[in-house]
Every structure is written in C-alpha cells, then in structure tokens.
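First the structure, then my questions, so here it is.
Left out: one protein chain. Kept in place: all the others.
Going by the order they are written in, the chains are A and B; count residues from 1 in each one.
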Amino acid sequence: MKKFLALFAALVLCICCFAGCNGGGGNVAPDLDEVDELPAFDTSKEVTITFYHTMGANLREVLDFYIVEFNKLYPNIKIQHEQVGGYDDVRDQIKTEITVGGQPNIAYCYPDHVALYNLAKATQSLDTLIGSTQTVTRADGSTETIGLTEAQIADFIQGYYNEGREFGDDKMYTMPLSKSTEVLYYNKTFFDKHNLTPPSTWDELEALCAEIKKIDPDCIPLGYDSEANWFITMCEQLGSDYTSATGDHFLFDNAENHAFVKKFRDWYQKGYVTTQELSGGYTSELFTMAETDKGNSYMSIGSSAGATHQRPDKVDGAYPFDVGITTIPQMDANNAKVISQGPSLCIFKKADPQEVLASWLFVKYLTTTVEFQAEFSMASGYVPVIKSVGDNAVYASFLESADGGDAISALSAKVCLQQESAYYTSPAFNGSSVARDQVGLLMQACLSSDAAGDVDAMIAKVFADAVAECEYQAG
Amino acid sequence: MSNINKTMAEKDIRLVSSKQKFGHFLGQFFVYFFLIVMAIIVLFPFYWMLISSVKSLDEYRLAVPTLFPREILWGNYVTAFNQANLGTLFLNTLYVGVVSTILSLVITVLSAFAFARLEFKGKNTMFAALLATMMIPGELFTITNYVTVNQLGWMKTYTVLIVPFLVSVFYIYLLRQNFMQIPNELYLAAKVDGTSDLKYLWKVMIPLALPTLISITILKMMGAWNSYVWPRLVANDAAHQLITNGLRNAFTDASGQADIPVQMAAVAIVSLPLFLVFVFLRKYIMKGVSRGGLKG
Partner (left out) sequence: MVESKHSWKAWLYLAPAIVLLLVFTVWPIINTVRLAFLEDYNSSMAIGGATYEFGIRNFAKVLQYKDFINCLTNTILLCVLTVPLSTILALLIAVCLKQIKPLQRALQTIFFLPYVTNSIAIGMVFAAMFNMVGSAFGGENELIITAGIINNVIEFFGGQPINWINSGSAYWANIVVMVVYIVWNALPFKILILLGGLQSINTQYYDAAKVDGTRRARVFTRITVPLLSPMLAYVVITGFIGGFKEYSSIVGIFGEKMGPAGDPGRLNTMVGFIYDALAGDHTGRASAAALILFGIILVVTLINLQVSKKNTHY
C-alpha cells in the first residue's frame, strides 16, 4: 500500500513540473470586423457550410426545400446541416469542437451560448457584414447587397433584432430566426359562462383568482409554467434591476424584487397559483383537466409555441372547452413587457473569409425571406421575426383561421404578432444562464419554503444565497 | 458392513429427510416469494417503457399517469421505424459492439492472466495504479481525449468509437479475481509438462472462467448500445452514428419538444436484438463450470 502512495506522490511531482507551462493556445481565426475592407464574395469558388440546429423531421423538410431555392441563387454554396440534439447538446458539442477549431459555420443559439463561445473569441460579430454596401451578382442575374438595407432592418420585430446586441460590447452577434414568447391561455367557455374577463394587469389577476376560487374552491386558478421567466418578466415590467452585461452582473437582490416575490408567495399559499416545479407536473396538464377534477386550472401561462399542449383532448369528437389566448398580465397595461425566446443564428469565425461571407448570405436568406419565415413558422408553432410575413397570402390565411380549437397554433401566433412592441431581451454574459437558473430556483424556494414566522427574513436569505451561488458559479 | 447396519442407516436417512422435506418446502416457498417480489419490482420500469411506447404524447404528459394506456397507438412503432434510419444505426452499433467486444476480451484476458498468474517486478504497484485510474470521474477525460483523437486524425471513423475504450480496468479486475480462484497447481503442472502459457490460457483458464467472460461480453455489448456522449462528439455523421445518438432527440413534435412515446417505441425495437442475445448467452453463463478443477 505504501507503493500506492509513493506512486501518487510521484505523479503529483511530475505534474508540478508540467504545470510550469501555461495552458492555452489561442488558435483564433481572423475577425472580419477588424479588417479594413470586406473581401469580395467569389461566386465561382465552391464553399461548404456546416449548420448545427435542433430541428425535428418536419422542420428539416422545410429547410431542405429552401436550401434548394437558395442554391438557385448561389450554386457554389453547399449547405450541410445536422440536427445535433437539443439546444444544450448544440452548445456542448460546439464548446468542445472549439478546442480543436472544429466548430461549424452556423449554429442555432441562445444568447448565453454566444456569451460562452465569445470567451474563446470564436463567434463573428456581424456589424461589418450588416453595414456592407458591396454587391454580389447572383446566379439568376440579379444583384444583392451583402449588408442589410434600412428597410430590411426596420422589417425585423425590434425586440427580436436587438437581442443580438445584448452582449455589453455594443456589437451585434446573432440574427433572430424564429421566436416564441409567453402568453396567457384561459378557459374561454368557463370565463364566458361566469362572465369573467381575462386579466390585463396583476391586480386584476389577483381579484380574478379570488373570484374563481369562490366558484370552484377545489381549483388552482393559474398555472405559471416557468418560474425563471416569471421573475425576469416582473423585473422588466417593474423596471427593477435583474442583471447587467457589464460591471456587477447580479443585481436582482433588491427591495422591489423582494416585494413582488413576497406577494406571489402569498398567492401561492392561498392556492391562487402554482408553477411546474412546485406542482410536480406540467401546468398545461392542470389546465386541460376536466372542471370536475380536483386541482384543475382555468388559466395557464406558458410558451406560445406549446399551444397544442394547452388544448384539452377531444371527448366524443368535440373539445370540452374553448381556449382563449391573450397577453400575460402586466404592471402597466399600456407599457406591456413580454419575454422573447426561441433560436437565433450565430456565425463562427473561420480562416477562410469566403466561408464567413457565404454563412452570412445564408443566414440573411433565412432571416429575411418572407416565404421561408412564413412556412417555418407554420410548421414549428413559433412566430416569424419579420413583420412583412403578415402580408404573405398563405400566412395571412393561416392567421385568419385562428380559433381556440383545431387552429390554436394560429391563435397563439396572432396574439404574439399583436404584441410586437412588447418584446424585451435580457443581457447576455458569461453567467447569464446561471442567473436565470438561480432566479427560477429562488422563486420556488420563496413561494414554498416554511418561513418559520418571518417571511421577510426567509426571502432575504434566499435572495442572498442565490446571488452568492451566481457569483460562485460564474466567478 | 452387515446388511442390518445398512438398512438401519437407510432408515435414519429417510427419517431425517422427511423432517428436512417440510423445511425444504417452506424454504422453497420463501425463495420463490422473495424472487417473485423482486422480479415484479425489477419488471415495473420495463412494463412502463412498453406502455409508454403505445401512449399518445398527450396521455404521456397527464398529471395523473395512467397505469394502462387509454388507447393503444401502435402507430408510434411505425413512426419510429420510418423516421429514424434504424437499419444503418443498428448495423453501425452491431459492428462497433462486436469488434470492440472481441478486442476488449483479448486485452482483458491477457492482462488478467499477467496479474493473476505471472510474477513480475512492480506487479502490485502496477495493479494498484490500475485501480487508481478508476477513481477519477471520467467526465474530466473527455476534452483531453477529444484533442488526442483529433490529433490522431480519427474523427468520424469507426476507430474513434472502438479504440479509446478497449481497456476497462473494471473487467481486468473482475477477470483477475476469477483467474485467482483457479488453483496455481494446475499452472505449475502445465509448466512441468512444457505447455506454453497461451495454450494453458486457452485450454484451461478460459473455459474455467467462461461465465465471467460471458458477463463481460454482455456488459461490453450493452456499452455499445448505450454510449452517448462520446460518439456524439466524435462521430455523429450519418455513416457512423450509433443507435442511442440516432434515437435521442430524433423524434420531436411540431414545436421541437421530444416525443417521448415514439422514442420509447424506438428503444423497444432496438432493445429486442439485445434481449435475444442475452437469452442466448444466458445458457452459457448458467452452464457454468461442469468439470472440476476450480477450488472455489
């Protein structure tokens, strides 16, 4: 057994010698934002572009169709795309591939993924590309400006577009592809029967919950799917601090935030509201339960992309109730704030600038082509990122068909498009996903913990712990 | 021995055995009771997998899960079969599984033999060091190994799926324990006869350790079936993709959420061959060592 220890000691010794040399290689590819002039795009040279995403079979079909269309314009750009898994799988895969420079050209991303890739200086900022006035002649004879025109930029729903610039250095890193948000689903049949109006503010919601509890004491009036979204959205609606991309990152431990969390704790304890983690099941399933069941909900706040899960199963060929959809409750109904979620696209730096240019042309094609945006949205349940899709005949008739039953996805898309000015985005930095996780866990703890008489003290402690955890995990 | 003595003795045995019989019966009852209770506990998840594979996504998400599907959707199996490229996935996995099992067995047998039978300088230190490698969480190896195989130029090949995990200290240790049970006298006798090490290994050790070798085969095959993180990193292209990678996240509903019931159906389909392999190999494990020679 002594040998065991001797061996270990020897190992440690040899490592200490090793450790002298520092880690880190820095095989960083050139940054197109730092070159004096963007090189011209060579349409005669074949380039292959890899694209990582999370699309299921039905969306891949749409993508494949539009790749063919894209190739009619740029036959020299070959697109290889791959479904890597879920969003986290894409992030983990790319994070590892960056270590040997094997990352793809384009990837589905959330802002915190890009903040991570940026630590390795791997993503290409897009400002030079967006601002470029160079033109390319396409295979069909038409010409295209490399950058975005003012009309094209104005066509994006602003909240979605601005997400690309939330990294604290005022540079643009991502382009929105397709988005979702949170909406309030309510049991329209029940609301009509009892003459209730869907709430537009949190105060109205509180009164409404009390009223619903009187009608059906055995219910939980509202299910809120995501605790983290709830917290972050409240910060935005109140104008209180959440996080910052620069300076002190974790600012959410403040009096305003303590106050709203305390109010929601009261609601939870009264049985007005529950969340996914606290209820132990999907909140959409509480919403779709029969009215006669114990513990059902009459309102549900969840992703606009999951509308079909908020629809009850048919009984004898008919939906037991009609679903209504509206904007989530607000602090100030005239200055609404709703979260924006869903994938954006980022482009990685490469040694060959032609690859980066080709990637950009494809990203631009996907994000600004009305037909693609329309079809992709209808297939996915997400909403388009450009406003002009509303004028597209096919998409317009899709929205036209909206109802609370078979065409519930259209109804949800319609509500999303109506609140286009309400989208906000949160700062992205190394640690922003930790903050998001922590405020979600904080909500769970504050709502459900045994306060032993002193609610304020409990809340203060939970907030302090959450900030400490954020700082430890990110620092 | 006289006849009288003999019958007396037989009587005694009969007396004892009738008393024993009742005890034996009671014992058997408890043995079966225990085994069946444990079997039900062990079977429950498997049952759950099967019923989930024929549920609709909506039913799967219910707040109060159903113990038996309200409606049986065989269509999940059709979807699973059509959507994923099950044939290629299966063949890739089979190839990787079989090749890595064979190579791994060879390496494991040779190493375990060296540790169990041969005397050499530094044997104990070496064995201790081997055990020590098991004590560091493997997740930390991933990045370094990724860089290594990239430098070796192995990305997107079968090699990268097979070679890095050929040596398992777990199996070497297991087989060494088994080999240690075989009396050394047999080896020494073989030496005197002039039998070579390899011949002795092949003729005596391997047959005697067959149950353990079969166990290792099963575990190694399972490994190929279940490996996920590493294959996804190094060879996730269509030509080399393994079954777990092909199935996880392959089935999604319109909004991109995993369609678990279809996934379960797919898993059930690909588990079937594995199950049959086990049923086939089980015979060999249970046949055991019929000839004498093992001390314990």
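The working rule: a contact is a pair of C-beta atoms (placed from the backbone, for glycine too) under 8 Å apart; a residue touches a chain by one contact, two chains touch by 3 or more.
Just so you know, these numbers come straight off a predicted model, no measurement behind them.
The missing chain, though absent from the view, touches A, B when the full complex is examined.
Of the listed positions B:79, B:93, B:111 or B:227, the one in contact with the omitted chain in the full complex is B:111.
Here the missing chain is touched by one residue of B:88, B:157 or B:215, and it is B:215.
Among A:116, A:209 or A:459, only A:116 touches the chain left out of the display. Of B:54, B:155, B:242 or B:274, it is B:274 that touches the chain left out of the display. Where chain A meets the missing chain, the touching residues are 1, 4, 8, 11-12, 14-16, 18-20, 22-28, 95, 98-99, 116-117, 119-122, 218, 220, 268-271, 274, 277-281, 286, 289, 293-295, 430-431, 434, 437, 441, 444-445, 447-450, 465, 468-469, 472-474. Contact between chain B and the absent chain runs through residues 16, 20, 27-28, 31-32, 34-36, 38-39, 41-46, 48-49, 52, 63-65, 106-108, 110-111, 113-114, 117-121, 123, 126, 130-137, 139-141, 143-145, 148, 163-167, 169-170, 172-174, 177-178, 180-181, 187-188, 191, 197, 208-209, 211-212, 214-215, 218-219, 222, 260, 263-264, 267, 271, 274-275, 278-279, 282, 285-289, 292-296.
Operating definition for what follows: only the chains that are shown with their structure count from here on.
Centre-to-centre spacing of chain A and chain B amounts to 41 Å, using the average Cα coordinate of each chain.
Residues of chain A that touch chain B in their complex: 1, 3-4, 6-8, 54-59, 82-86, 89, 93, 96, 99-100, 102, 279, 281-282, 284-286, 289, 295, 303, 305-306, 308-309, 313, 379-382, 409. Those residues of chain B lying in contact with chain A across their complex are 58, 61-63, 83, 124-125, 128-129, 132, 142-143, 146-147, 150, 155, 232-233, 236-237, 248-258.
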